[in-house]
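Only one protein chain is missing; all other protein chains are in place.
Chains here go by letter, A and B, matching the order in which they are written, and residues are numbered from 1 within each.
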Amino acid sequence: MSLSNLIQNWNSFRTRRPYEGQYDDAPYKWAMVIDLDACIGCNACTVACYAENNLPVVGKERFGKGQAMHWIRIERYWGEGDAMTSEFPDHGAQYLPMLCQQCEAAPCEPVCPVGATHHSPDGLNTQVYNRCVGSRYCSANCPYKVRYFNWWNYPDRAWPNPLELQLNPDVTVRSKGVMEKCTFCMQRLRAGMDKAKTEGRILADGEVLTACAQACPTSAITFGNLADKKSKVARMWKNQQVDLAKDSQEKSEEGIRGYRILEELNTYPSIVYLERVRNLEA
Amino acid sequence: MTMSNLDRRDFLKVLGISGAAATLAGCGHTSIESGVEEVMSYVHPQDFVVPGIGVFYASTCAQCGSGCGIMGKVREGRVLKLEGNPESGISGGKICGLGQAGVQAHYNPDRLRTPMYKGEGGLTPVSWETAHQILEQRLGPNSPLKGEQIAFLTGGVSGHQRVLLENFLETFDSTHHVTYDALSTATGRAASKAILGAEQPLWNIHKARLILSFGNDFLGSGVSPVYMARQYALFRKAPRGTLIQIEPRMTLTGGNADRWYPIKPGTEGILALGIAHDLLQHEEFSRGVPQEILDLVKNYDRDAVSDITGIGSDAVRLIAAQLWNNTPSLVIAGPSVEGHPYGFSNAAAVQLLNVILGNRGQTMEGQAEHPFPQLTPTLGSYHALADLNQKMAAGKTQALLVYGTNPVFTAPSHLPFGESMSNVPFKVAFVTHMDETAGHCDLVLPLLSALEDFGTHVAEYQPDGVEVMLQQPLMEKLYPESKGYGDILLEILKKRKPEAYAAFPDYYSYLKTAMVKAKPVFKVSDSDDHFWEDALRNGLVKWNGKPTSLEAKLPALTLPKPAELTTDYPFYFVPSIRPDMRDGRHAYLPWLQESPETMTTVVWDSWVEIHPKTAEAMQIKEGDILQIQSATGSVRAKAYLFPGIQPDTVSMPLGQGHTQLGRFATGVGVNPYKILDPIFDDRTGELAMHATRVALRKTGEHQVVVKDEGPTTFQNGQKLVATLSADQAKLSKEI
């Protein structure tokens, strides 16, 4: 059963690619822009994610084994090559908020033997906890390393009473043996989309934000609906000349900052990063 | 989903009955069940309370003194998450990580739940009845205490908590309110006051074309980080401003600089005068500059300055040239400038650049005059604690009340506050958590958390007019035996001065009365109740005031060249302030412990940062356990190789090393406060926190450094964080 799933998934992955106009008729396609020139690396987004998504605190020992559960993390680099080019980081550090890129051709999806991760109609990589059997293939296949596995049964220990009273009832508390990842705060999206549906409309731009985007003190994270051409995120994608369905972007001129990380792997991520700007003359 | 018209306290009464009793879904329930879980009915809720839908209430963040307006999402009687309050001019709807962790302070498993009284076997739980008896006996109407016999030691405190505290002391004919801040900026404030006539001017960051920051971590641990970060975002939009940061150890702000310079600790003032010297070569700048300034800078030519500071003479010229080309600019100084024996002069020399550059009135203004000076925050200093310590050691203090500060943990070992406390017959701590100082007290009172209590806050930094921020409970109290700080004080006051306070059943009514009385100042024509409800709903009351102008004076400066490093203590020691841990009071919050410190990505630990070149010369590898020895004491910590540090400097983060602050803080890391040498600023008497020098000794032991970064800290040619030169960016065309 799982083998046939794998083969079937892989076949559809090989043949199906995001195509131009894929989301033209869809009400929603969630996407993000992260401005690395505005990001100051302050960790407000990461803590917001812990608060919103019931992420367990794993403690020093497990953190040291690479078992941290931060769905969004700030990576800090000292250089673009493979060594320092000068004695000091003359132009500061390079901060990178890294979270699930919600790839349109997600490498994690086809390798799931049980179909626990799949692509949602609004363009997200979903993770269905009760379906997950913990093979961890998805994590192995993720080039961004943004999937996190529950090596321990955190409900037993991560929230000593009364810390568990803070848990968000809209988000499952994951138990041992399942994979988890950034969901673009789909509990917020779902509540918003349901409300909008009842009112016979689609969500307005900015009506629902992910926890990280809402907290970010410099508003470095723009979140929105790419299917809505008037949304800020769609205008930014267009302005930055990034096309969801292309695996390499042609820019009309120099100095346009938008790019997608590891785009060359044909993952078609839903997050556009804007290059960090530095006055190198300073 | 904001609070509609209601009496907040009725709402809480309702929640108290049904909300707090509501059972919570257990974790990991995975089948369809019948008759297992309970589902509680509300008894008599407000109409807008709908199960499953969160309601947002405005309040004020009490995690630091910035006074950010926040909103708490409340569902089924529980506060689940904090967001920024868009009504607040300070937070503007944004919130930092430290602020978010406020919910963990509230739900923390190690909160103190009952009063504790020191008996023979140490502190043991007692009832509130007993606690009140003790309080009345010691501090009640028959107390013989007078004047300085009683001392109230606090951290920064503002709003009506401050008013009530001072009224309380007044009944003892005392003004002995001592404010201590382990990370005091008193030296910098004094320097700013001496030159500009304002302790904390407004910085119009977004208007600056160039910011020259000497060690001010305004994005991380400065005076109002969320507000500054919001301004910084505007500053980086077209036409993009440039940030130059000069400091011995790279702070979060330094990590965002266009150009970062490592400087020898303590030489910042000399560099500033060197830059001034270069600037004043330009006639445009020197015109109208008083002769005394010209005289002051004339000996600080580039080469001389370069020798002392370690900043190349080309760099000095380049910095001056950029200041020359980019006006208006903004020059600010931070803790690494102030923390020296001549920190005042250092900071003043830096501020002098603003005067020369004509930044006053452009990027720097005075804060609006405050309509309620009695509500402004008391700002702490080190020497206030030292004075108190002296009095205590001399046996002059008969009663000590401690609130919002932990000097036993943060005072250096040459100020043995814990020992001095044993000379005080009666010591009371107002805490939410048992900390090191409370452990030395006779009576420890469990406070409500910031999310359970009423209060008002006034921030030190008021960007626009003055905002009086309101704090209100976001849920019913978790522990029946905890009490509000205001309520406890009021109860004593009612006994000491019934004619003035008997009318107030609780702190809430005191607060409401006081706020309503202030209504005319806010020029609101609403009824009293409306005014109050609006204030609670918005989380603040705003007073529109105009920025004031700044003066320009030149105080006498002494800027000797710092002594050379010796073979005994061959390293400068820089304690760094983590934006999340601050002085260490937040170490009990697991989210913050697990949040990688941004520059190093280390978690749950203390470490010592060394420049890779220095480490190589000493054959030190990451994880080697080093003994860091100062003239005062020593600590052991793992080495972390860090390129963002001046090579003769080592740095350790403050905040860890608690012996008593709950399970998440106790035993994590070491406490570098304890090795700071007794060196003080010559003008203000403040502890010179950056003036200690240390020796490193290898212990031969090694442990893995637990951190988030991977084996490489480079991108290896992949396009992860791409950098674009500012002259190529087309920011003005962007959305």
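What we mean here is this: a contact is a pair of C-beta atoms (placed from the backbone, for glycine too) under 8 Å apart; a residue touches a chain by one contact, two chains touch by 3 or more.
One rule holds in what follows: contacts and distances are computed from a predicted model.
Between the names "Phosphonate ABC transporter ATP-binding protein", "Class III cytochrome C family protein", "Putative spermidine/putrescine transport system permease protein" or "Pimeloyl-CoA dehydrogenase large subunit", the one given in UniProt for the chain missing from this structure view is "Class III cytochrome C family protein".
Within the set B:P45, B:P109, B:G358 or B:G633, the residue that contacts the chain not displayed is B:P45.
Only one of the listed residues, A:E61, A:D194, A:E264 or A:E281, touches the absent chain: A:D194. On the side of chain B, touch with the chain left out of the figure occurs at residues 17-18, 21-22, 25-45, 50-53.
Taking the whole complex into account, chain A touches the unshown chain at residues 118, 120-121, 124, 126, 128-131, 170-173, 183, 186-187, 190-191, 194, 197-198.
Everything below uses one rule, namely that only the chains that are shown with their structure count from here on.
Per-chain Cα centroids separate chain A from chain B by 32 Å. Taken together, the chain A residues at the contact with chain B in this complex read 36-38, 40-44, 46-48, 50-52, 57-61, 63-64, 68, 70, 73-84, 87-96, 130, 155, 160-169, 173, 175, 211, 214-220, 232, 235-236, 239-240, 253-257, 259, 261-262, 273-282.
Chain B meets chain A in the complex at residues 24-25, 27-28, 30, 52, 75-76, 78-84, 93-101, 103-104, 107-109, 219-220, 225-226, 229-230, 232-233, 236, 240, 242, 244-245, 250, 252-262, 318, 322, 478, 579-580, 590-596, 598-599, 601, 603-605, 613, 643-644, 647, 663, 668, 704, 706, 708-709, 712-731, 733-735.
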